[in-house]
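Quick one: the structure is below, and I'll ask about it shortly.
Every protein chain except one is present and positioned as in the full complex.
Let's turn to chain A:
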Amino acid sequence: MEIAQITTIAGKEFWDRVRNRWVLAVALIFTAFALVIAYFGAAQQGAVGFRSIEVTIASLVSLVIYLIPLIALVLGFDAIVGERERGSLDLLLSMPITRGELLLGKYLGLAGALAFSTITGFGLVALVLSAQLDLNALFHYFGFMASSVLLGCAFLSLAVMLSAFAADRTRASGLAIALWFFFVLVFDLLLLGALVVSGGQWGGELFPYLLLLNPADVFRILNIFSLEDVRTLYGLATVFPPTLAQPWLLGLVMLGWIVLPLAVATWRFRR
């Protein structure tokens, strides 16, 4: 595997997104949402202004969990199938580059663009709020930013995987939407449904582990368990074994969600 080939592809993908203002647009969306949530998150209770980092992050998490998977899937769904459908893939593959290098380069470039948007978008808010945040709050906020990047990378990896499988762009976009529905909307409902229907008989023990099968849930747990005040609020502390609630362990699970779909995509693309 030649690093230079990977960085050439990654560099092109990244700068393409910077040039067409994709990075700027996504960063601005993140900044705008984060600021609105930080200052007006409690407007329903009749209060306006920044309250606490815990509440702000909890609100941000419930927003980001919808937004970032969608952005990542839209960003990555045509990575391979798009090149194939436009007809530019043959020329690329006639270069001294392997399919694995091309796929990894594409992923890293897109992941770089997504991570850059996420960090600048939310980072800008951290700067604005910095006067009101102590070191501990900043630490939590950076944890939230890092896990948001991981969440984006995991869904981007899934997007690139379906892009390697899909026969055309239309099907790839359909699959991307289906994947988003499944992980963000349906998955938790299915788990809860199974739990309720079986009266807690089925899956009770297994429940926390089943949550790890969804990167969006891993992201949620990662953020809640890093905030002592909020974890009891969500009631998750009772179902989630403390041994599993280690940020580094959940981080590893997230890494698995990045590596595994990419490995499957590479296997498929090489065939």
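We adopt the following convention: a residue touches a chain if its C-beta (ideal position, glycine included) is under 8 Å from a C-beta of that chain, and two chains touch if they have at least 3 such contacts; residues count from 1.
Keep this in mind: contacts and distances are computed from a predicted model.
From the set "Formylmethanofuran--tetrahydromethanopterin formyltransferase", "Putative iron-regulated membrane protein", "ABC transporter ATP-binding protein" or "Transketolase N-terminal domain-containing protein", the protein name that UniProt assigns to the chain left out of the figure is "ABC transporter ATP-binding protein".
Residue A:88 is the one among A:62, A:88 or A:130 that touches the chain missing from this view.
Mapped onto chain A, the interface with the missing chain covers residues 4-5, 8-9, 12, 16, 19-20, 86-88, 90-98.
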